[in-house]
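Below: the structure, in structure tokens.
A single protein chain has been removed from this complex, and every other one stays in its place.
== chain A ==
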Amino acid sequence: MVMAASETKFHVLAVDDTLIDRKLIEKLLKTSSYQVTAVDSGTKALEFLGLNNNDHHDVEVNLIITDYCMPGMTGYDLLRKIKESSSFKDIPVVTMSSDNIPSRINRCLEDGAEEFFLKPVQLSDVNKLRPHLMKRRTQTNVNKRKSMDEIVSPDRARARYNELEVK
């Protein structure tokens, strides 16, 4: 049985070493009806993701939003690690920074970030996340239905009404 796409809230993992910005992004995301987990470092973000994969298959992260400037692992380092990982590379990543440095922005976007937000992040920015999340969810559902069809009926001539792709 396939769940409706709108049933579960999207889960966003927010990464920022500054407490104020963490509180802000958390509130922005909650106001937009996302479930939020906020951590203060790239290392903790990876730990959180790693734990999910091994132990809890029903807790998934649908998007990662990370600050760029963080001590130790920068947001860029985190982006790279996620995109290089076979388990997590399909999770959309958004980077944020209070500095408007075009080369930095371009590098993040070229290396897999879906968006780059300039801080302070506002509701209008958070509204831009939904299409990235919906696209993934639809893709996942299409894949799920595909495999279910194959299990239930090997007849491939049957019309596939449910393979609609949302642009």
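Points to keep in mind about this one:
As a working rule, contacts are C-beta pairs under 8 Å (C-beta built on N, C-alpha and C of every residue); 3 or more make two chains touch, one makes a residue touch a chain; residues count from 1.
Convention: contacts and distances are computed from a predicted model.
The listed choices are "Histidine-containing phosphotransfer protein", "Thioredoxin reductase 1, cytoplasmic", "Small ribosomal subunit protein mS26" or "Transcription and mRNA export factor ENY2"; the UniProt protein name belonging to the chain that is not shown reads "Histidine-containing phosphotransfer protein".
Per the touch definition above, the residue from A:L13, A:L28, A:V61 or A:L79 contacting the chain not shown is A:L28. Only one residue from A:S87, A:N106 or A:Q122 touches the chain missing from this view: A:Q122. Chain A meets the missing chain through residues 18-21, 23-24, 27-28, 30-31, 69, 98-99, 119-120, 122-123.
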